[in-house]
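Okay, here's the structure, questions in a sec.
Note that one protein chain is taken out, while the other chains of the complex remain in position.
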Amino acid sequence: MSDYLSQHDVQKMLDASPYLAFMGILVDTIDPGNDTLVLRLPMRPEFERRPDSGQYHGGVIASLIDTAGDYALAMRIGNVVPTVNFRTDFLRPASHTELKATARVRRIGKTIAVVDIDVHDADHRLIAIGRGTYIPQAG
Amino acid sequence: MSDYLSQHDVQKMLDASPYLAFMGILVDTIDPGNDTLVLRLPMRPEFERRPDSGQYHGGVIASLIDTAGDYALAMRIGNVVPTVNFRTDFLRPASHTELKATARVRRIGKTIAVVDIDVHDADHRLIAIGRGTYIPQAG
Amino acid sequence: MSDYLSQHDVQKMLDASPYLAFMGILVDTIDPGNDTLVLRLPMRPEFERRPDSGQYHGGVIASLIDTAGDYALAMRIGNVVPTVNFRTDFLRPASHTELKATARVRRIGKTIAVVDIDVHDADHRLIAIGRGTYIPQAG
Partner (left out) sequence: MSDYLSQHDVQKMLDASPYLAFMGILVDTIDPGNDTLVLRLPMRPEFERRPDSGQYHGGVIASLIDTAGDYALAMRIGNVVPTVNFRTDFLRPASHTELKATARVRRIGKTIAVVDIDVHDADHRLIAIGRGTYIPQAG
């Protein structure tokens, strides 16, 4: 397991991206043994769908999903990789102060990798799910 | 066609959302006769995938796709509607100074509406495509 | 739980569909407590992608995925429901004598239900995954 990136390394990679640094995405947990990564996204005013709704816009949730899938692979491969496509299903409005995205690698093949991402709110309610395919090439 | 929202109305709705106002999404064209809406997204530093790459982060593109699909329906229904799910396929890196998303309504049924979205860069290259399903209820 | 359909009832519903009867889909397990249904699909010559390959065609796998998602909801609602859309990701060639599809309901909302489906071959290898959205209305 010594080849996996550390939590510190993954956070540094996130912070190096202007978009992800703006979003303020934080690494919550890395669990290479289970091919799982958890990211946290605290609310900020720019994320609101409607003024004073307290609800995250769907595009913010989709950004979190794509990022969680990508970094679950980065944790293992050592660099971020191109997204081929991803799907976002919205299950409930997300009106809490923090979201958690749990990304689990389902398969890393020679050409394609597939990752599933569950997004929960601060009350542990499942608010969205994502599924992404990536090209798992070394950087 | 008199029931369709005007370009001014759609822009006002976009600006009323904190997230979309932050993104700076602009209405380029509305064409109710063809059920088509075009949005523009000028680059801003927070959108960059990597510093000085000039490339839009995939989450920004996904946000634009979801929004274009939603507002193509809003143009017709009069209000934004909930997204059920959407898919984003990335075709080329998007490194230009502006993106255009062309959303075309494929079907508005009783329960579900489906919209296709093509995203081009300033050189008219197709850089991503999206497909979203929405619940087309009046607000 | 007394309102859930029995394994016998689900099998009878499958057999009543000309297409699913042709396919020969069998109920393996129903587990209403975990909102999970497992279907089995034995190989038959018409399913082969190429002659003598022993590989299931992708369309067969997609049909199994859509059906497993639908019947996981039918088990609970009492009737099959319309599919809005579904996604199929192929992870490995499926060349074994039987497939198993495990469908797990992720969410039943007022308008939309979402189901995840994992497909394994007879060697317990994950060969495809599906995600479907349905309209969970009573028949």
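Each chain gets a letter, A, B and C, in the order it is written, and its residues are counted from 1.
The working rule: contacts are C-beta pairs under 8 Å (C-beta built on N, C-alpha and C of every residue); 3 or more make two chains touch, one makes a residue touch a chain.
Keep in mind it's a predicted model, so treat the numbers as computed, not measured.
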| item | value |
| --- | --- |
| Touch partners, limited to displayed chains, of the chain removed from view | A, B, C |
| Residue among A:Arg49, A:Arg87, A:Lys100 or A:His120 touching the omitted chain | A:Arg87 |
| Of B:Asp31, B:Glu46 or B:Asp89, the one touching the omitted chain in the full complex | B:Asp89 |
| Interface with the unshown chain - residue positions in chain B | 87, 89, 91-92, 106-107, 109, 114, 116, 126, 129, 131, 133 |
| For chain C, residues in touch with the removed chain | 16-20, 22-23, 45-51, 57-60, 62-64, 66-67, 82-90 |
| Residues in chain A touching the chain absent from view | 84-85, 87, 111-112, 133, 135 |
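The rule is short, and it goes like this: only the chains that are shown with their structure count from here on.
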| item | value |
| --- | --- |
| Distance from chain B to chain A - Cα centre to Cα centre, in angstrom | 22 |
| Length of the line joining the C-alpha centres of chain B and chain C, rounded to whole Å | 34 |
| Sequence positions of chain A contacting 2 or more other chains | 87, 89 |
